[in-house]
Structure formats: structure tokens, C-alpha cells
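Worksheet: one structure, shown below.
Only one protein chain is missing from this complex, and each of the others stays in its spot.
When the chains are written out, they are named A, B and C in that same order, and each has its own residue count from 1.
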Amino acid sequence: MIILLKKEATKKDADVILEKINNEGLKPLYMPGTERIVLGAIGDERVLEKLHLDSYPIVESVTAILTPYKLVSRDMHVQDSVVSVGNSKIGGGNFAVISGPCAIESYDQLLKTAKGIKESGAKILRGGAFKPRTSPYSFQGLGLEGLKILKQVSMEVDIPTVTEVLDISDVNDVEEYADAFQIGARNMQNYRLLQAVGKAGKPVVLKRGLAATVEDLLLAAEYIASEGNVNIILCERGIRTFETATRNTLDLNAIPYLKQHCHLPVIVDPSHGTGIREFVKPMAAASVAAGADGLMIETHYDPTIALSDGKQSLDLDGFDDLMKYINKFVAVVNS
Amino acid sequence: MIILLKKEATKKDADVILEKINNEGLKPLYMPGTERIVLGAIGDERVLEKLHLDSYPIVESVTAILTPYKLVSRDMHVQDSVVSVGNSKIGGGNFAVISGPCAIESYDQLLKTAKGIKESGAKILRGGAFKPRTSPYSFQGLGLEGLKILKQVSMEVDIPTVTEVLDISDVNDVEEYADAFQIGARNMQNYRLLQAVGKAGKPVVLKRGLAATVEDLLLAAEYIASEGNVNIILCERGIRTFETATRNTLDLNAIPYLKQHCHLPVIVDPSHGTGIREFVKPMAAASVAAGADGLMIETHYDPTIALSDGKQSLDLDGFDDLMKYINKFVAVVNS
Amino acid sequence: MIILLKKEATKKDADVILEKINNEGLKPLYMPGTERIVLGAIGDERVLEKLHLDSYPIVESVTAILTPYKLVSRDMHVQDSVVSVGNSKIGGGNFAVISGPCAIESYDQLLKTAKGIKESGAKILRGGAFKPRTSPYSFQGLGLEGLKILKQVSMEVDIPTVTEVLDISDVNDVEEYADAFQIGARNMQNYRLLQAVGKAGKPVVLKRGLAATVEDLLLAAEYIASEGNVNIILCERGIRTFETATRNTLDLNAIPYLKQHCHLPVIVDPSHGTGIREFVKPMAAASVAAGADGLMIETHYDPTIALSDGKQSLDLDGFDDLMKYINKFVAVVNS
Partner (left out) sequence: MIILLKKEATKKDADVILEKINNEGLKPLYMPGTERIVLGAIGDERVLEKLHLDSYPIVESVTAILTPYKLVSRDMHVQDSVVSVGNSKIGGGNFAVISGPCAIESYDQLLKTAKGIKESGAKILRGGAFKPRTSPYSFQGLGLEGLKILKQVSMEVDIPTVTEVLDISDVNDVEEYADAFQIGARNMQNYRLLQAVGKAGKPVVLKRGLAATVEDLLLAAEYIASEGNVNIILCERGIRTFETATRNTLDLNAIPYLKQHCHLPVIVDPSHGTGIREFVKPMAAASVAAGADGLMIETHYDPTIALSDGKQSLDLDGFDDLMKYINKFVAVVNS
């Protein structure tokens, strides 16, 4: 930790802080410069955080040197982690596509879609029973009934499932009916919910928040991991920027960054990341080329009747075409 | 609603959509242009939303004309709303300052701080019992014990209180021990929680999310209002932008916008909005000048020992100085 | 053009505006709704712009329907344009990599680098003689001497060149010594400079500004095209967002968007787009997969002695490795 003091700081001011660093068992460093005094503290920075050195009026800034996340860090676990969702694997060379409708609308809708995507090579079925919608007047999902449909279709088609959980009170139900939790972008910093799925026994697809840095995403994963559940799949799905031509700005730089700093599998959702049907295929290919371990693609057997996100959903032919295309890129990356 | 068709669209394509608009009881409009066909639909756009016209491949874009929020709209309620927190009023000419520590740390800490801020003119006490922290290794708040301290101090000092609620499971406790709910920035789109406080009987301070547009904020308020609770105070607290010199970018443009489009009181939190102690006073004054109905200011009797947000907290002298300063601006605005 | 009037607007207010629309030879439309009056104007919206309807107090908003750019629009020119830089082609199935150092530092430096990149398959040499630097104390480039080195190396190695032009006064020199102009991100809206290169006879690589939407980029290209020079190559190089883990946020969504709306070739600069050497290769591959017609890659025979941007520069081995890798992706895209 590097502590820059204000211009007017004296040696005496520095000593007060150096002593506090020393008292926590860290090694203090005094670096008087020509213009400012700089202090250092060598050791576990989580200990130092308790001192709240940036609250001191004489301190100009405090800069951390080490990453604030530990369990999900690549430093802790050099090998790629592999996460199993039902009998499907993601990570460590296992590429997997998750697909299905934005919202579960009916047994027929989900069954038709699930059969189609499995045939084209999807490994995991998605579908929302609880839908977070910006407007209270939009369709909010079928709830528990939706979860039951998801389970039934999962068994009939023999494909594992993932579905979003919005609130702690639904964690048990989701765990009963699905093979993995999804934490949506709006809930990435709903820490109680992160802790709840961290205590549960099934894997978690953790979506990046609209305003979350990649470090924020890793800290959110650390919340889950610190409760004991390390079966986490990180999902880049676009961030909010000034650009309005697309629904979000898909930040594919996040893939090499996350792969370098963290051992967890990373997938990309180009459906939300673009918001435009025609852009899903090229951006899915780009995600694979950037090093993604998987994709999440919204598919509906008939997008024109979809109750939500129809504009960005592929139909089954479109999904089949996408799968054939991206498989060529997966082959190149693995070669 | 204005529907722009793709270049290749024919009159026949248009007719399909016009018929759907007509079937919903809205008035369809056909506007063939020199380069594109444009369609219109006149009437309640919430009805039209069910048609998901943007899912049609032939549709290029759909633009709403009317605001998607209704209950919180200025159109629905021309007069400024006044919200009461305990015996303190905000809005409609009632200016009120909410102050207190970021986190409740102890009975002594809260009591000292509460006495000080009340003496300087604060009308409502804030203090967090449940703290959402970016890192799982940071102090998470005292929980229920913190709520009890808040209640006790509230009675001793005779000042109403507001405290953050993080999860539905805490709504009852918070309602029992505090006079108002706070929904934090990270939970602004936690719709279940919005619905839960919407069903509760106490007012809600709703903070704008880091990536939320002002329209998103109004839709979040609409969630609460649509459950029956219209005692909502909107709070601007900074958004996330590329600027890193301050913790957030305080968007004071939001104040005249919100006052123009919505009848609810609007307050500003310059502590989070700047993240820097020295900037709180000028930005508090700026908020008042821009038309804010109140302020939320983090204060601690000794910021250097604060367990969170010490860097942006005022001490009691600093708060007193701020109050004296901003009261002059309140006088000008009200004159 | 769709004109939404304010709530209090009357039929008489509408008539004033309808008459103005009619006077310009466009077709006016009157659409009285249940809550608001909406007006329309069908025809060439550039004509309407002269009316500045949004300046009227009674007008709430004006929404354009058609794109404000024309010459660079895909509507005007359905086929992909092919741009020739010297004897190298980009666009319409011609994939080309531009490479070289950030700044021209010496004849030896440029010669070594140029030979290396050509051997690995680069088609065009880049190198800056005029460097726009955030700090006035950083190296500003060799100026005219740099241009002469560029020309000499170009002839010796037999590779065409592109170099940045910062000011109108340098347009002639750059045209004399290089095969293409580069307009940097900071100058994307330097309209005088755009007009100057629009009047020149050599192609232009136009980089997207840090805060420029894709529509802004297309309007900047329209400035060049409207002066008669349609040999424009668009370059995505990252935008500025809240994310600080990478130097910029590379917006690959821009590629399918630009290809859909515009006929010009689109290239990507993953060196500036990431700012981190290790991320250049995966993001170059991602760019190809997303549909880019080419790449711009910073290379230096020894990045540790580079006078600028060394952190993001590849050495010659790294560049050779990148070329071998991305050629596989080019093959997939073209198959």
C-alpha cells in the first residue's frame, strides 16, 4: 500500500501513520521526496484496510498494490477451473453454449426451443422464470410455474438448466428446479443474494453489472467464493457507455483480462451485449476468438411473439447457423 | 409510438403491423416517406408494448412518445409532493438535511453524532446497519443491533431516522426501528425489494444507481408507487463516468430534470457524489442552488476512526459550518 | 422527422409549425393523440434542419428518422468499397494489416521494424512523425525529418505507408511523403482538417474519437467524402468508459454496425484499444471474427526502448506470432 501525504505534511504526521502500520504487523516505509512524503506498507493489505488511512486529513491518497480479491485470483489457483452444470462442463478447454428464451412463456414454447437448441449443439438450457424488468408494467415472468416447466423440459430433452434468481427467498426453489443459478447484471452487487448462492450447492453464472468494472466483477465472485461455493462462471454481457447505437457496449477486452487475473471460466452474452439480432453471430464469433469459454445466446422458436427481448433473440434456424459458424472458431482457438 | 420500417418494407408489411395496432384499440397512422415507411400509433403506449413490435424483422426501430412512468409523473400530479419522515417534512418548499455516519458503529458514536447534527439543524438522522460493501472483507455493519441503536438514539435525541434496507427479509425490522427506508444505489433495480417497500407503510429514500438514467430512476420509483406507497424521496448521488478524479460524477442536471418531470421531492448526497471531504460543502451549496429539496450528508464525530467512508465524512464542526453556509443559499432560493 | 409538442400545445401552435414544414416542400402530418400532439414531416430531413424546430418553446423534442450522413451510407452504395493504399487494398474481401512503431524514432528503428513486419505479412507500414501527446513534456515526434525517413524506408522495403496528420499546414508534406493520411482520435472532429484531407488525393484512415458515437464517426467520414475524397478507412480504436483496467474499451460492436450502415472498409487498432501487449493478439483475433477488414498493430523491434506506447507494442516475434494466429481466423471468415 502506497500512502501519499499532502504537501504540508511533516515528519511528525508521517510518524503517526507509520506507527499505525507497524502496530498491525506490517512493514512501514518512509520515503521523503523533493515535493511530497510518500509512505509504504508491505504485507497483507486487507489488514491495513481496517486502519482507514484515507480518512486522515493529512493523507492525499492511498493506492493498493495487491488485488483485493484472493480466492478467485489466478495467483491462488494457476490452473483453469472447470465448472460442471449438470453433466455439462465449462472451462479448461471445455467450450459450452447456453441458450434458450429470455423468459419462459409456456411449456410448448420452452420445449420447442429446447429441442431445437440441443439439436444444434447447445449444452445448457436457459430461461427466465423471474424477470427483472425496467418498467413495472412489463411482463414479470411465470414465477414458480416457470421453474416447474423448466424442470420438466430439462428432463424430457435431457439438458441441464440455468435460471435467474432475483431474491434470497427464491434460492431454494431455484436450486430445486434448476442446475445452476444466474445472478443478473442488476443484482451483481446484491451482496446478500451473492452470499445466499455462495452457501448453496449449485454453480452460479455471475453476470457483470452495467456499471461494474472487471475488478468489481471479481470482488462479486469473491463474495460467492468466500461462502464456500467456487463453482462460478463469469459472464460479460455489455456495459453502459455513451454509445446508444447498440443496447450495451460489449467489452471483450474483459475476456483476456479476466483470464489473466482469475482462474474461473468466462462466457459472453452477445444477445444482451448488442441488443440486435443481426449482430449476435459476429459478436459470438468475436467472443470465441477473444478466448471465451462459452456463450449465452437468447433463442426463441418464434421471436416475433416473444414476451421480452424479441429484438435480440435468434430463431432456431438462426441459432443453428450461429453454432455451425462459431464451431469453426472454437476449432481454431483449440488448435 | 413511432415505428420506422426497414428500407425494404412494403405496404403489405406495414398493413400487418397497422392491423395489430388497430386491434389493440389504438389509432394507427401510415406515413409513406420518400425513403422509408413510418408508422404511428396514438394512444396508451403501455398497451402497445405488449405487441413487441421491435421483434419484427421488418421493423428498424420503435420510439416511444410518452413517458413510461405514470404515477410519479408531473403530468399526473402538478403540485410538488411533500413527504413526511417522522415529524420532518421534505418537498414543496420544505428543505431538510439528513445527516449521520455512513455506518452505525456503536451507541456512543451515533449518539454523539446525532446530537451534534441536530444542534446544527439537521432534520433527519441517517446511519447504516446493513452495509453493502464492494469487498467481502470490509466491515458489513452491525445488523439488527445497529437498528436498535438507531431507534434508541432517535428517541433520546428526538430526531426521525432513515436507514438502508438491503433485502426483503429485513423490511419488517427496518420498518419497526426506523422512520424511513433507504434503497441504495446498488439496489435501485432490485425490483423485488422495491415492491416490498412499496407495500410497506413508511417513506422511501430512493438513491439513483451508478448506471441509471434519470428515466430509470423514475421507473424504479414507479415500481414503489405502483404498490401503493407514494412517499418517495429521490436522491441523486453521482453516476459512474470516465472521470476518476472524484469518486462519482454528481449529475446536478438531474435536479431540474426530475423536478420538471416528476412531483416527488429530490435530494442530493454530495458525500458519495464527490467522495472527497473538501468538496462536500461547495457541492451541497450547488445542489441547493440547482433546486434540491434537501441534502444527505455523511457526518462522523471523528472521521479518522470511521469504519467506512471516512474520507468523505465531515466532522461536527465541518457539518455546522456547512449548515450555516447552505442556509444562505436556501434563503436565496426561497426568496 | 417526428416533432413532439409540449402538453400545453394547441392546434394553433401546431399549425404554425405545419405551415413551416409545408413551406419547405415537405409533407406535414398532424397526429393529435390522447395526451400530446405529434407532428410529422416526410422528405429530406436536411432541408428541415434549417428550420431549427427544436428552438420553439412549444416543441418538446424533434426526432430524426433518416440518417444524417448520405455519401458514406450503405443505402447509397450497396457494395463494399475497396480502398487502395499504394499497391495494397483494403475492403471488399481484401484483408490487410497495417503495422509499425507508434513514433518514428530513427532510420534504423523504422527500417528494422518495417522489414520485420513485411516479412510476417503486413501490407502497410505505419509510423508517426507528428505525435499528439497528452503532456507537453512528452516526446512530440521528429516532424518533417520523420516523414523523410518514412519515405526512404517505404522505398527500400517496398511497402506503402500511412502517417498521422495533425494540422492543415502539414497536409501537403504528408501527402508528399506518405501513401495515406491518418486522422487520429483526438482530431476526429477537427472539421477543418477533415475538409483538408477531403480535398487531397490520398486515402484517409479515420480513427474514432474517444467520445464519438459510431454515428459521429460516420458524420466525420461524411465531411471528408463531401469534399470529394471517398477513399476512407474507418478505424475502431477504443472509446473512453468507466473501465480503467484497460487503456480504452474496444467497442467491437461497432464493426457489424458500421458494416451494416456504411460501405467503407473498417479496421481495428487493438494496440490502443487495450493498451496492454498481452491482450493485442486475442483482441486482434476477435476483431477479425467480428468482421474487420484489417488491423492496425503497433510494433517496435525493441519495445523496451520505444519513446512512446512501448507498453502496448509487440516486438517482431510477437507480431509474427500474431499474424500466423489471425490468418487462421481470416481463413474461417472468408470460407
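Operating definition for what follows: contacts are C-beta pairs under 8 Å (C-beta built on N, C-alpha and C of every residue); 3 or more make two chains touch, one makes a residue touch a chain.
Predicted model, so just to flag it, every value in this text is computed and none were measured.
The hidden chain makes contact, of the residues B:239, B:267, B:307 or B:323, with B:239.
Within the whole complex, the absent chain has one touching residue among B:35, B:60, B:75 or B:215, and that is B:215. In the complete complex, the residue from B:49, B:222, B:251 or B:309 that touches the missing chain is B:251.
Interface note: of C:4, C:147, C:235 or C:307, the residue touching the hidden chain in the full complex is C:307.
Against the chain not displayed here, chain B makes contact via residues 211, 213-215, 239, 241-246, 249-257, 260, 273-274, 278-279, 282-283, 285-291, 328-329, 332-333, 335.
Against the chain not shown here, chain C presents residues 46, 49, 52, 54-57, 68-69, 132-138, 140, 166-169, 186-187, 189-193, 209-211, 216, 219, 222-223, 226, 239-240, 277, 303-308, 310-311, 313. Hidden from this view is one chain, which touches chain A at 2, 4, 7, 29, 31-36, 38, 40, 42-44, 63, 65-66, 75, 240-242, 244.
Convention: only the chains that are shown with their structure count from here on.
Taking the mean of C-alpha positions as each chain's centre, the chain lying farthest from the centre of chain C is B. Taking each chain's centre as the mean of its C-alpha atoms, chain A lies 26 Å from chain B. Contact with two or more other chains is made by residues 241-242, 244 of chain C.
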